[in-house]
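The complex appears here minus one protein chain, its other protein chains still in place.
This part shows subunit A:
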């Protein structure tokens, strides 16, 4: 018996029971589409973070100290002299109201940095100059503003050499950053950078508690990590708990393990919902076999073999599941695109679509085989006697 005819026959039967077929598929549609959406948004979110971590460069160590007294600027430069370390970029985060002229202004993140910071973070200037040693020594009231801040305060004017108010004092804008986008939870575009010494006097504290350390050699990053830890422990008399020196690689590892767990979790939820959908398919196929006992009897009397009947019902279950699978995939991609419009990152790979499709097929086979087998085993004499 030709497979195309069996498929056409199955489609005919599915069509003749539209509502029932649609309801049966609904379980699978919901299962498959939720897999696509959840995995898509989940991987989207983690890929975002992962690419941010990676964009920082794997030669960077992130240092934060949690002791009462942080590092002094002298100690930071002493640290940067250690072998294997290319440069250290301390930063101090304060918040302050930023305004221009008589406008009300808004609370922005103000970062005290030194001359190395832009280089370490790979930030570039669209206009003006970087923060110099003289600015640091003099605690100059100068600042570099992010692209969004520049747009908000100066519209399309050139902000360089203009004056803005930060926390009540006048600061001269010496440069603007090119657009950076959001990264690692901070958005450089809506930030104001100033000399770290100036920021310390603004915040009333002279300690450095966080810094980036760039290593000379990417391969020696673990050695540098140890050296940095040792330096911090002796200099600050700190315990291991009070300091943290993390490599980007270890953050990447953490991210990928988070991603793995997430996907495992989603796969778990998905298999449960697909299992439920599959049981629905089996249920409907069993009802269908009972309803069509007479048909099976007639077909057997006309010469259908067991295998003909088995294949007929199996293909019907398979098509039902594949139709549900395809609808589910399309719905999932649709919902994912809608979520993207709402600001979520939604990534889908052909892998996931393929796996979802394969899953639908497997469910069709696994849950279709029992009803199909029952149909094929019906005794033709008894089946013919049914009304």
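One rule holds in what follows: contacts are C-beta pairs under 8 Å (C-beta built on N, C-alpha and C of every residue); 3 or more make two chains touch, one makes a residue touch a chain; residues count from 1.
Throughout what follows, contacts and distances are computed from a predicted model.
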| item | value |
| --- | --- |
| Hidden subunit of the complex - UniProt protein name among "Thiol:disulfide interchange protein tlpA", "PTS fructose transporter subunit IIABC", "Putative ABC transport system ATP-binding protein" or "DNA-directed RNA polymerase sigma-70 factor" | "Putative ABC transport system ATP-binding protein" |
| Omitted-chain contact residue, chosen from A:13, A:46 or A:327 | A:13 |
| Residue of A:298, A:333, A:355 or A:369 touching the missing chain in the full complex | A:298 |
| Missing-chain contacts mapped onto subunit A | 1-2, 4-5, 12-13, 16, 294-295, 297-308, 380-381, 384 |
